[in-house]
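Sharing a structure, written as structure tokens. Questions coming.
Of the protein chains in this complex, all but one are displayed in their positions.
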Amino acid sequence: MKTESVLEKVLASGQMAVTSECGPPRGSVPDKIIEKANLLKGYVDAINVTDNQTAMVRMSSWSSCIFIKQMGLNPILQMVTRDRNRLAMQSDILGAYAHGINTMLCLSGDHPKFGDHPMAAGVYDLDSIQLVRMVKDMRDEGKFQGGADIVNPPKMFIGAAANPFADPFELRVARLAKKVKAGVDFIQTQCIYNVDKFEKWMEGVRERGLHKQVYILAGITPMKSVGMAKYMKNKVPGMDVPDEVVKRMSSVPKEKQAEEGIKIALETIERLKGVEGVNGFHIMAIEWEEKVPEMVERAGLLPRPQV
Amino acid sequence: MITAERKPLSELVECVRPYGRILLLGCNECVTVCAAGGRKEVGLLASSLKMAFSKDGKNLDIKEITLERQCDPEYVEELAPHMGEAEAVLSMACGCGVQEVARRFMDKPVFPAVNTKFMGASERQGIWSERCAGCGDCVLGITGGICPIARCSKQLMNGPCGGSSGGKCEVDAEMDCAWQLIWDRLKALGLEKRYEENMPAKDWRPGRGAGPRKIIREDLAR
Amino acid sequence: MENFEPVVVAFACHYCAYTAADMAGTKRLSYPPNVKIIRVPCTGKVDMLHIMKAFEKGADGVCVAACLDGDCHFRTGNVRAASHVDAVRKLLDEIGVGGERLEMVALSAGMGERFAQIATEITEKIRKLGPSPVRKVSVAAGAA
Partner (left out) sequence: MQGEKEKSAKNRVLVIGAGVGGMRAALDLAEAGRSVVLIDKAHSIGGLMTQLDRTFPTNNCDVCTLSPSLSESGRQLDIELMTSTEVVELKGQAGDFSVRLSTQPRHIDLEKCTACGDCLAGFPECVRFTPGLDPRAPTCMRYPQATPYAFSIDLSRCQDVDELVKICKAGAIIPNDRPRSVQVNVGSIVVAAGAQLFDPGKLEVFGHGRFPNVVTSMEYERILSASGPTRGALVRPSDSKRPARIAWIQCVGSRGLQKGANPYCSSACCMYALKEAIVTKERFFKDIQTTIFYMDMRTSGKDYELYYQRAVREYGIRFVRSRPHTIDQDPVTKDLHIAYMPVGGDALREETFDMVVLSTGFQISSDLQELAGRLGIQLNANHFVLGDAFNQVATSKPGIYTCGLFESPKDIPETMVQASAAASNASIHLDPDARIPVDRQEFPPERDVSGEEPRVGVFVCDCEFNIGGVVDVNDVVKSFEGLPQVVVSKMIGHGCSRESLETLRRSIEENKLNRVVVGACSPRSHEPLFQDTLRRAGLNKYLLEMANIRDQGTWVHMDRPAEAAQKVKTLLRMAVARVRLARPLRDHVAPMNRNVLVVGGGVSGMSAALNLAELGFKVTLAEKTGQLGGVAKIISRTLEGADVKAWFEELVRKTTSHRNIEVLTHCSIVDHCGTAGMFTTGLQVGGEYRKVDHGVTILATGAVPNRPDEYLLGKHQAVMTQLDLDGFLEKNAAAVKGWQNVVMIQCVGSRVPENPNCSRVCCQAAVKNALRILEVNPEAMIYVLYRDMRTHGFQEEYYTKARERGVVFVQYEPETKPSVQSNGNGRLTVRFRDPILGRDLILEADCLALSTGFVGNAETVRELASVFHLPTTDDSYFLETHVKLRPVDMSVTGFFIAGTAHAPKTIAESVAQAQAAVGRAQTLLSSETINLGASVAKVEREKCAACLICVRACPFQVPYINAEGYSEIDPARCQGCGICASECPAKAIQLLQYEDDQIMAELEGLFERV
């Protein structure tokens, strides 16, 4: 075990891990995040807490993580390189770890253009791979970026994202390899709708033996409606929603579309359970957190292991 | 080359409003090449400003001078004989030129007439795009001749983000994904392996990281 | 301005528009004398500066008269001219002279009637717009 992370323990035990996520509030009262996390209690192993997701200002990820930690749950600190330089990021990591937060996800972050502060400077002192490397150096070498030793280095279980569907496809496995080389421990993937393409990517991952070096959690997002399917297909960069999925969603009446969306998600989970190298699922039910417990249950992923 | 774009006329009109005699400067280098501040643009701006005031009954006196290069003191010195009459200077040169004129003529208000944009190349007639961020530590040799710092919206050093789609950047569907270009070029060069190497966190000191920069060529400067 | 007689400068290309103006003469078509033609080999030669100077010196309206699309004797001169005209219009709008005082028209050498019609319409349009705001004040030119 590299860390105290519960997620690491679940994964090391060889059982399918389950994670989900919570977006912090756009205000200074934490009730909402506590409420959302409560829903997930007992159904997931860890909860991602987003960092100014889609470049919109929210309560900081690390302070939200503290609330969740205080509830006895396991938060995953998300960190984007867009908003802070390496000094700020290292200090945040030290602080978070001091509060018992031992799992994090390293991202570059959505471009400010997409959020509510398009006029803000994107910092991008590091990219996500360099961030992974930085966290690993802090943990394993006990060094700051500047080279000084860290007194009591933070032992973070290091995650990163992967999008098997973005272009150029041929680079996607190589990019994972670079993250592995940088020292990533686990991967949460982009939402999977095009299962064939995902499997093709996994094939590449296995060919290079990467599945032996990193845990992969497949991203699952149920679709609420055909409208959402179309939006994801056409408007969200890097998202691959095949026509059949949209067709299937639109083939049922409006009131049954939500259930159809969940069915699709469950079928996907079922199929991916059999794919070598998939070690768990990251279920993101956007503004639909209440559905996660039901999904985990129907997917046969209960009870969660106690480690 | 350095590229620039003329400021909105309304802003320029307000700049010169307090004055009656203006020296309007052009530069025959970069801003001429990018059609922002050469002799022709100077003429157009002079004419525009004169009309903008003359319609309100004010006779604005504008003298137009285009220097060979406004970022060299010797050329800027040529302005000395004309400076006496001018109440203010409006310069269509890049920020370098504007500052050089301001430095030389301490007592004259100097206004920029263009917004200096970036170091770029001309794609074709009338279209320029950013190519270099002046980071001071060129990586083009390892990125297939395409700069990820200047041309990737997130200046990512290790490959395309998840928003790269069909060779385009998620920030603007018209913008090429720099990493797609880099990858294509590496492939063409048979250097795919190079992509596998992790580029470490960049040292920004050769860029603006260590404050305003200076180059001293000992052999020339001494 | 009861007795306002607009002054309209027309930059006309030698091969088409200028010839069309001659045609109007041959056919004795009457049009207002307010339009004065400056002959250019091609409207692509009409510098944006020339148009601006025309206004600066006191024109109430300017017209760039070119060949029909695809008929330019010099291949693309009329296309270039159209983009110059668009750019000057924006400038005129910005400085409050009004881009609508500048027009681009296209006609073939045979279109005498069309020339007379254009001259009449432009004169009337400018008459309605009134004198150029620049014209009210005489401006001394002085450029180095």
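Letters A, B and C name the chains as they come in the text, with residue numbers starting at 1 for each one.
The rule we apply is simple: a contact is a pair of C-beta atoms (placed from the backbone, for glycine too) under 8 Å apart; a residue touches a chain by one contact, two chains touch by 3 or more.
Computed from a predicted structure; not experimentally measured.
**Q** What shown chains come into contact with the chain that's not displayed?
**A** B, C
**Q** In the full complex, which residues of chain C touch the absent chain?
**A** On the side of chain C, residues 7, 9, 14-16, 18-19, 21-31, 33, 36-42, 44-50, 53-54, 57-59, 68, 70-71, 73-77, 80, 84, 108-114, 116 touch the unshown chain.
**Q** Determine and list the chain B residues touching the chain excluded from the picture.
**A** Residues 28-29, 32-33, 35, 38-41, 43, 66, 122, 124-125 of chain B touch the chain that is not shown.
FYI, only the chains that are shown with their structure count from here on.
**Q** Looking only at which chains touch which, which shape fits best: line, ring, star, complete or other?
**A** Topology of the interface graph: linear, an open chain of contacts.
**Q** Express in whole angstrom the distance between the two chain centres, defined as the mean CA positions of chain B and chain C.
**A** Averaging C-alpha atoms per chain gives centres 35 Å apart.
**Q** Counting only Cα atoms for the centres, state how far chain A is from chain C in Å.
**A** 64
**Q** Quick one: report the Å distance separating chain A from chain B, using the average Cα coordinate of each chain.
**A** Centres of chain A and chain B (C-alpha means) sit 40 Å apart.
**Q** Inside the complex, what are the residues of chain C that reach chain B?
**A** Its residues touching chain B are 47-49, 52-53, 55-56, 91, 94-97, 132-134, 136-137, 139-140, 142-144.
**Q** Can you check the complex and tell me which residues of chain B touch chain C?
**A** Contact set of chain B toward chain C: 8-10, 13, 40, 43-44, 46-52, 54-55, 57, 59, 61-65.
**Q** Write out the stretch or stretches of chain A touching chain B in their complex.
**A** 82, 86, 108-111, 113-114, 122, 124-130, 133-134, 145, 161-163, 165-168, 170-171, 174-175, 177-178, 181-182, 190, 237-238
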